[in-house]
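Structure first, commentary second.
The other protein chains are all here in position, but one chain of the complex has been omitted.
Our next item is chain A:
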Amino acid sequence: MELVCPAGNLPALKAAVDNGANAVYIGFRDDTNARHFAGLNFGDKQIRDGLRYAHDRNVKVLVAVNTYAQPNGWERWSAAVDRAADLGVDAMIAADMGVLDYAANTHPQLNLHLSVQGSATNPAAINFMHRQFGIKRVVVPRVLSLAQVAHLIERCDVPVEIFGFGSLCVMVEGRCLLSSYATGQSPNTFGACSPASHVEWIDTAEGQETRLGGVLLERRGHGEPAGYPTICKGRYQVNGKLRYAIEEPTSLNTMEILPDIIASGVSAIKIEGRQRSTRYVTQVTRVWREAIDACRRDPQNFRPRDDWRAALAQVSEGTQTTLGPYHRQWH
């Protein structure tokens, strides 16, 4: 099982490589990828340096071109595919059928992974994408329980990658428009959920308000922890009761079920967080490398170590973590 780690810039890529990633995933500096944030991502020089650094150490580099092209921007996406192919990356992660079609026809030697944003959650969908575009891996959306993931792996011919740690999407990825409902920009169209330019943090006498596109998502008292505001983790009135109507401000951590994940036959486990710091990438990669190695040595007695938990807690955005959909009760 490969450990796939995020990098938003060259220092983070090196940190991932140095701390035990088997693959690092990155994006170009535009809206062709789902972490289209100011100051983040890679130009060609950084990619070449990163590729050399990673390949010298036997680590793969994957490039995400995983947003959806619209007619007026198509050339940006086709150019991104051409760049990925020309740079010699180990695989390109894509979601859009048009982008995949272009890539498969123009650059048949380019390995394609179906992005989580491609929204393929069942063998029929995955087999279709495999037949059409020859995808070599599928990253499955966070909607399946671990038992369902294991069953999926038995039923399809494409190696499966899952998310193991980081921010938790509550909705099936690639088909969530909550962000654009409030801002006009979504992961699909803009490459970001809750774009920072639409977020407001407003201090009040009672505490703090967060708004997205003017919509009040949360009002919290002084000292209550604040995660990055997304609609799915806001607090709303439901039948006269104030509650987290969609999901609490949690993040994903599957380390507790790592032996079951490995046993299920998952080909790769992905760490979310290309937008996070080099410190985050360093800590999380190191801890997950140690955990995977420990689990492989002795799966029966595997337990997350206290120092690992502490290291991950230091870099977790929210205070709570969850197994999310991998745990059936979450549904």
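We adopt the following convention: contacts are C-beta pairs under 8 Å (C-beta built on N, C-alpha and C of every residue); 3 or more make two chains touch, one makes a residue touch a chain; residues count from 1.
Just so we're on the same page, contacts and distances are computed from a predicted model.
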I notice the complex is incomplete. Of the names "Ubiquinone biosynthesis protein UbiV", "Sugar ABC transporter ATP-binding protein", "Acyl carrier protein" or "ABC transmembrane type-1 domain-containing protein", which is the UniProt protein name for the chain that's not shown? "Ubiquinone biosynthesis protein UbiV"
So which of A:Leu112, A:Val139, A:Ala182 or A:Ile261 would be touching the chain we can't see? A:Ala182
Out of A:Leu110, A:Met129, A:Val158 or A:Ala192, which residue would touch the omitted chain in the full complex? A:Met129
Which residues does chain A use to touch the chain missing from this display? 68-72, 74, 77, 95-99, 101-102, 118-125, 127-129, 131-132, 142-145, 148, 151, 170-172, 174-178, 180-184, 186, 188-189, 213, 215-219, 231-232, 234-239, 242-243, 245-247, 325, 328-331
